[in-house]
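Now for chain A:
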Amino acid sequence: MSMFSPETLLVLSLAIPFAAALLIPVFHASPNMREAVTLTSAVLLLITVINLVPVVLAGGSPEALTFKIVDGVSLGLKLEPLGMLFMLVAATLWIINSIYSIGYMRGHDEPRQTSFYVCFAIAISSTMGLAMSKNLFTLFLFYEILTLSTYPLVTHKGNNEARNGGRVYLLILLSTSMLFLLPAIFITYGVTGTTEFTAGGILAGSNVTNGVIALLLALFAFGIGKAGLMPFHFWLPSAMVAPTPVSALLHAVAVVKAGVFTILKVVIYIFGIDTLRMSGQADWLIYFASFSLLAASVVALSQDNLKARLAYSTVSQLAYIVLGAALATTAAVQGGSMHIVMHAVGKITLFMCAGAIYVAHHKTEISDLDGIGRKMPFTMFAFFIASLSIIGLPPFGGVWSKWFLAVGALDAGHQFAVAVFMISSLLNVAYLMPIVMRAFFRPPKGAKPGEPIAIAEAPLFCVIPICMTAFGCLVLFFAADSIMDFIKLIDLKGPAASAAISQSADTIAQLTSGGVSNGR
Partner candidate 1 sequence: MSVGLLTSVALAAGAAQAAGGHAVAAKPFILTEHLPILIVVIPLLAAALTAMLRNGRVAWAISLAVSWILPILAVMLILQVEEKGIISYALGGWAPPVGIEYRVDIVNAFVLLIVSVVGAIAMPYALRTVELDIDEPQRAWFYAIYLLALTGLLGMTITGDAFNIFVFMEVSSLAMYVMIAMGRDRRALIAAYQYLIMGTIGATFYVIGVGFLYVVTGSLNMADIALRIGPAFAESSPPVMAALAFIVVGISLKLALFPLHVWLPNAYAFAPKFATVFLAATATKVAVYILLRFYFSIFGSAISLTDLPITEMLLILSIAAMFIASVMAIYEDNIERMLAFSSVAQIGYITLGIALANKSGVAGSVVHLMNHAAMKAALFAAIGAILYRVGTARMSELGGIGRTMPLTMAAFVIGGLSIIGVPGTAGFISKWYLGVGAIEHGWWVVAFLIVASSLISIIYIGRFVEVAYFQPVSEASEKGSDPPFSMMLSIVVFTALTIYLGLDTAWSGQLAEKVAAVLVGGLAQ
Partner candidate 2 sequence: MQALDAIVQNYNYAITVFLMVSGLYIVIASGNMIKKIVGLSLFQTSVYLLYISAGKILGGTAPIIDRNYTIYSNPLPHVLILTAIVVGIATVALGLAIVARIHEEYGTIEEDEIFKETGL
């Protein structure tokens, strides 16, 4: 693969899943070939993405497909470390999820599987495009394609419930993006004359007033409806009518992570974290995200439907990342970036478990899960591990991102946010652990005590991916260091600021006083 230039690799990352979407309908008649196309392209995509890693590690930022549409509106791809990380997560999990999809869709005998795989591939393609976008317009384009391509997936069942769910999904996501995100882009272009993502932030150098910053932040925070910030979170529970593989990859990883990724990207490359923090205009967002974080956890407690509980848990976890972005300190933003990875692997496991339970036993309500752990030991053990990771206990990945977020909160002087993280972790325990307890320690309903319970797992295609991602939670605990090294490549300060830092370092050396303000 290294025979391709980095620029070609960028285009390939976009083109491979898209080509898959074109190729899948050709094999409509032979499901095995069709699934082979999906799996092959997933593997090819991962290889392509992995080949890009050394480029980013070497400090490169390849660009491709740049062309101007009109003044201020241009298409373009440009790789940077945060996007690279997101692509790695999405591409890896696509393979695992594809295997799972095959098990789920066949085990459940779903109709219209071809269009399912087509839309899925388009969604992945637009996720890749979003991760590589060079400017706000490109990001907005792929953001909307992602919304539109997942709409048929949400409404896959084709019944009334699916239609209503799809309605809420489309209305909330499209209207927030049109109503708030688009004006935010207008204003950004209006005041700075550009929409290109720039290290250090494009608002950093311009003399925008705090009022404009506050307005822009509000428009971005609520306009990026995919980030699920309350009160625009309820599309996510509505989207749960989709088949579980969709909930697992798209509504725990690709779509929602596209939302928080966009928020991080906007904070880092549009506002600039120093500009945002020093303007003091993000404080309200800190409180808002904190509220969203706790409230969603409380709502999750009250949900009996397993997927709905997981959905609210996702809303809560997304708020961690938004909070990290709002705190706008180096550690908080890095912690938020890391949480994209940690939460993705944990949450996809939980959703795949929920799907496996549904395929094997047609159970959707938590109150029906008594003793399920004895019938499905692998699945439920994986569920247990992923729960621990989401809660943030060692030795699983989730602990690290929460740690950095807490450190970031302290850096920013918001001890209050640390308390929010603590309370939330307790709430996580409260809504996840009872499921595990019920599954393992209660006898199945209607079973006589002492009678042996036969193991009845989901199809192998479902169980293997679940075990892989559960194992992934463990691996991430030890791999956190290298992920952090990678995240540190994100240029949070920009060239001007780093020049200022080195300058101020000189000044400090001369004056032996730390009085020079460089935003630290």
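To be clear about the criterion, contacts are C-beta pairs under 8 Å (C-beta built on N, C-alpha and C of every residue); 3 or more make two chains touch, one makes a residue touch a chain; residues count from 1.
On the choice of candidates, all candidates are chains of the complex that A comes from, given by their letters.
In this text the structure is predicted, and so the values were computed from the model without any measurement.
Which numbered chain among 1 or 2 touches chain A in this complex, counting any copy?
The answer is candidate 1.
Contact residues on chain A for candidate 1 in the complex?
Contact set of chain A toward candidate 1: 68-73, 75, 137, 140-141, 144-145, 148, 155, 158, 162-163, 167, 170-171, 174-175, 178-179, 182-183, 186-187, 189-190.
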